[in-house]
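Accompanying notes for the structure given below.
Every protein chain except one is present and positioned as in the full complex.
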Amino acid sequence: MSYKLKQLAELLGVKVHGDEEVVIKSVAPVDKATEGDISFVSSAKYLQGLRNTSASAVIVKPSMLEDTKVAALVVENPRATYARVVSLLYPQHLPEAGIHASASIDLTAQVAVSASIGANVVIEANAEIADDVIIEAGCVIGRNSKIGKSTHLYPNVTVYYDCIIGEQCILHSSSVVGSDGFGFEFDKTEWLKIAQVGGVRIGDKVEIGACSVVDRGALNDTVIEEGVKLDNHVQIAHNVHVGAHTVMSRGVGVAGSSKIGKNCIIGGMAGIRDNIEITDNVIITAMTIVSKSLRQPGSYSSTTPIDDTKSWRKNSVRFRQLDDMAKRIRLLEKQIENKG
Amino acid sequence: MSYKLKQLAELLGVKVHGDEEVVIKSVAPVDKATEGDISFVSSAKYLQGLRNTSASAVIVKPSMLEDTKVAALVVENPRATYARVVSLLYPQHLPEAGIHASASIDLTAQVAVSASIGANVVIEANAEIADDVIIEAGCVIGRNSKIGKSTHLYPNVTVYYDCIIGEQCILHSSSVVGSDGFGFEFDKTEWLKIAQVGGVRIGDKVEIGACSVVDRGALNDTVIEEGVKLDNHVQIAHNVHVGAHTVMSRGVGVAGSSKIGKNCIIGGMAGIRDNIEITDNVIITAMTIVSKSLRQPGSYSSTTPIDDTKSWRKNSVRFRQLDDMAKRIRLLEKQIENKG
Partner (left out) sequence: MSYKLKQLAELLGVKVHGDEEVVIKSVAPVDKATEGDISFVSSAKYLQGLRNTSASAVIVKPSMLEDTKVAALVVENPRATYARVVSLLYPQHLPEAGIHASASIDLTAQVAVSASIGANVVIEANAEIADDVIIEAGCVIGRNSKIGKSTHLYPNVTVYYDCIIGEQCILHSSSVVGSDGFGFEFDKTEWLKIAQVGGVRIGDKVEIGACSVVDRGALNDTVIEEGVKLDNHVQIAHNVHVGAHTVMSRGVGVAGSSKIGKNCIIGGMAGIRDNIEITDNVIITAMTIVSKSLRQPGSYSSTTPIDDTKSWRKNSVRFRQLDDMAKRIRLLEKQIENKG
C-alpha cells in the first residue's frame, strides 16, 4: 500500500506540515528511514535523529517542528498516530467469509454469514458466532459459548462451554478460555474435585496471548473487562476479576478470586496471590510477587538485583542472617549509647 | 437439577438436621444464599453469616448446630460434602459415546465402544482407549499410548507415543504429555540431541491443567503417581517422579530427575531444580526456588517482600552489600568488645 501524506492526514484527521504530496509506502526508525518511509519521534532524545533523517515524512509533536526538515504529520501523541499509520500501510490479510468444508458445526449453533470459519474448526451445540468473526483452523468452541462481532481467533484456540467473549477481541494460538479452575478439597486420603460450574465473561477489545489460560469460575464467572491486554503465557485463575484496560506482560499469574483494578500495568512473570485486591492504576514491576492487597495507586516491586554469581552467592547466604544482623545492629547501638 | 435435602443426605450417606423435605436447587455463599440454595460453613469466622443466612439448608460441622437456624447436613468436613453436592446439583454435560466421522483412527488402535471420540481426533497405531474415555475435538494420541478408563481429555490435548495415562484422569486443553526431555550434550561446536527414549506413566485420578507439559523420560519413564493435581502451565521435566496426591499450583516447574514426595503442596510459579529430592508432606510457598533437597516435612520459602518501587530500589541495591554489612557488624562488635 502507498499513500500521499495528505491522504494519511485526511484518514487520520491530523495536520500536515510541509510537502503534503510526498508518497509514503512504509515505516522505519527515524535513523534508518529512507525515501518512501515515515518515522515517528515522541521523545526529545531522538531530536538529533529527527534533524538528520532521510525519511520522506515524520510524525512529530508541535514542539518538534523547528527540528523537522521534512514533511510531517503534527499530533499530540506521535506513537498513537504511528500505530494507526502502520495499520493503513500494512493492512492485515483476512480470510474470506464462509465455512470451510472440513469444519464441524452443530446444527443448533448459530454462525453469522459474514463469519470466517477455518478448516477443522469445531463449533458445539448452541454456540453463537457473531458477524465478521474469524475463527482459524483447529479452534474448538464449546456448547453455549458466544463469540462477539469482529473477534479473531488464531489457529488452535480452545474455548470451553458457557464462555462469553466480547467484540473485537483477539485470541492467539494455543490459548485456552474456560478450563476448570484449580479447586480441590482434601478428603481423608485424596483430593476431591470441586466442580467448576461458573463461566467466563470477556469484554470487548480484549487480547489474549499465545498459550495463555483463563479458567472458568468455581460458582460465579471469571471476568475480564473491556480493553484488557494479556501477553503470552498469562494465567487468569477462577473467579478473578480484571478491570478495564489493564495490561499484563508475559507469564503473569493471577491466583483465584483476586480482583485487579482498571488501568493497571503488570510486569512480566509477576505473580499475584489468591484473594488479593489491587486498586486502579497500579504498576507492578517484572517478577514481583504480590502477596498482599494494594490499595494505593503507584508502582510496586519485590525481587533482588542481578550480580555475578560469585558475589551473589556471598551476599545471598547472608539473607538467612538478616534478622540476626538487625538485632546485632540494635545491640551495638545500645552499647554505644550506654558508653556515650 | 433439584433434590430434597433428604435425598442429598441419602446419596451422600450423611445426617440431616431439621426439615429434610426442603428443596435444594443450587449452591451459594452463606451470606448471599436465598431460597433453594445450600451453603457450607467450615470455619468459625463464618458463624455470624450462618446465624443470619437465608439459605434453605447449610452444610455444617456438629459443633455448629447451635448457630444453625435452617435445615442442615451435618458432617465432619463441610467443604468435602459441598464438593459432592455441587457435582450432584450441576451434573457435567458429557458427550455421547461413539466416534465422530472426522476422527482418524489407526486400524491397529483399540477404542472401547463406550468411549467418546470427538471431531478431528487422531489415534495412532496400537494406541488403546479404555471404556468411558472422553477424547474431545482435536486431540492426538500417539503410537502405543494407553488412556485409562473414564479419563477425559478436553480439546487440543497432545499425548505423544508410548505414554500411559491412568483412569479417571482429566487433561485440559493445549496440555502436552510425552514431549522430549531437554537433553543435549555440547560437542565441539554445537549441542547434540540426546534421544529421549523413555516414556511417561501417569497414575489414576491425575488432573493436568491447560498448557501444562509432562516430558518423556530420557531413558526410564517420567512418573506421576495417582491423585496428583497439576494446575495450568506446570512443567514436569524428564525422569521426574511426583508422589501420590501432591498438588502443584499454576506455573510450577520441576527440572530433570527430581523426585517429589507424596502429599506435597507446591505454590504457584515455584521452581524446583534438577536432581533434587523433596520428602513427603512438604509445602513450598509461591515463587520459591528450591535449590537443594528438602528431607524434612514442613513449609519452605524464598522470595522477598513487595514494597513501593522507590523504597524497594533503595533496599534492593543494599542486597549487593550484605556480605560487607555482615563483616562490618562483626568488626564493630570486636571493636566494642575490645573497648569493653
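We call the chains A and B, going by the order they appear; numbering starts again at 1 in every chain.
Everything that follows uses one rule, which is that a contact is a pair of C-beta atoms (placed from the backbone, for glycine too) under 8 Å apart; a residue touches a chain by one contact, two chains touch by 3 or more.
In this text, all values refer to a predicted model and were calculated from it rather than measured experimentally.
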item	value
Per the touch definition above, residue among A:211, A:224 or A:260 touching the missing chain	A:211
Listed residues A:2, A:77 or A:293, member touching the removed chain	A:77
Positions on chain B where the hidden chain makes contact	102, 104, 120, 122, 138, 140, 142-143, 156, 158, 160-161, 174-176, 179-180, 182, 184-187, 189-195, 197, 211-213, 215, 219, 233, 235, 237, 251, 253, 255, 269, 271, 273, 283, 285, 288-292, 294, 298-305, 307, 311, 314-319, 321-322, 325, 328-329, 332, 335-336, 339
Residue numbers in chain A that touch the chain omitted from display	27-29, 77, 79-80, 82-84, 86-87, 90, 92-93, 100, 102, 118-120, 136-138, 154-156, 170, 172-174, 205, 207, 209-211, 227, 229, 231-233, 245, 247, 249-251, 268-269, 286-287, 303-310, 312-313, 316-317, 319-323, 325-326, 329, 332-333, 336, 339
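The criterion applied here is as follows: only the chains that are shown with their structure count from here on.
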item	value
Distance between the centres, which are taken as Cα means, of chain B and chain A, whole angstrom	26
